[in-house]
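Take a look at this one; I'll ask things after.
All protein chains but one are shown at their positions in the complex.
Take a look at chain A:
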Amino acid sequence: MKTANQPLLSLKGITKQFGSLTAVNGVDLDVCPGEIVVIIGPSGSGKSTLLRSINFLEEIEEGTIVFEGNEIGYVTSKHGRRHLDAPHKICALRSEIGMVFQHFNLFPHMTVLGNVMEGPLTVQKKSPEQAREIAVDMLAKVGLSDKRDVYPATLSGGQKQRVAIARALAMRPKLMLFDEPTSALDPELIGEVFDTIRDLGKEGMTMIIVTHQMGFAKEMADRVIFMEKGSFVAQGTPEDFFANQMEHDRIKSFLNRIL
């Protein structure tokens, strides 16, 4: 762990249900500024759902999300029913939390530069010149300055994901969420995406990363969390986590399966 002052993000008792299935079951998590949290676990364990809940792409049934000391996202009506806050507030919150998806989800009808400009231009209402300037900077950061005028269809998977990272960064988020950012990539393309994420970490970006790449977890996580059936089973620093993995049969069998 890096600095241990007030957490940037604090989750308490997050519970998300899909019908009778409890995808996330009372999860607590504090993330300090600059911290890199890596969540691992088998498919269907609720990792992605947890991540999406932080960004309000999933509406949670129970629990609170505290961001920069303020409880956010949900209000309780007069009748005691809890629901998502007004859309414009949710949008404002989302613009402070960047998200990168497994399948990139770039906007295919916009050029690479257009994709990265879109947030500042449409959401932050910046002038086209300002938005362009930001986008050019962000593309330089992910090393894709030469691709700014092409459409996403011509990019490799790794390049697409780096553009997606640039697109999220263009909003100047305080927190970045990565939902299996390399799972859809060919093995030889994973490295370039990790390099980009690693650089972000060095700059002090706070990140929560859901991944299946243990090497990456070992190398750059401040904290590794193993999640299964909607709950955190174990967590610790990478050294601690991977040294003591034998204690948990479930973790052991999971790691054996994917390593």
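Keep in mind that, in the parts below, contacts are C-beta pairs under 8 Å (C-beta built on N, C-alpha and C of every residue); 3 or more make two chains touch, one makes a residue touch a chain; residues count from 1.
Assume contacts and distances are computed from a predicted model.
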{"item": "Among \"ABC transporter permease subunit\", \"Corrinoid protein\", \"Phosphoribosylformylglycinamidine synthase subunit PurS\" or \"NADH-quinone oxidoreductase subunit N\", UniProt-listed name of the chain not shown", "value": "\"ABC transporter permease subunit\""}
{"item": "Among A:47, A:132 or A:167, the residue in touch with the chain that has been omitted", "value": "A:167"}
{"item": "Contacting the left-out chain in the complete assembly, out of A:10, A:55 or A:213", "value": "A:55"}
{"item": "Residue, one of A:66, A:123, A:136 or A:255, that touches the chain absent here", "value": "A:123"}
{"item": "Contacts of chain A with the absent chain, listed as residue ranges", "value": "55, 57, 87-88, 91-92, 94-95, 98-99, 101, 103, 105-111, 118-119, 122-124, 150-154, 164, 167-168, 170-171"}
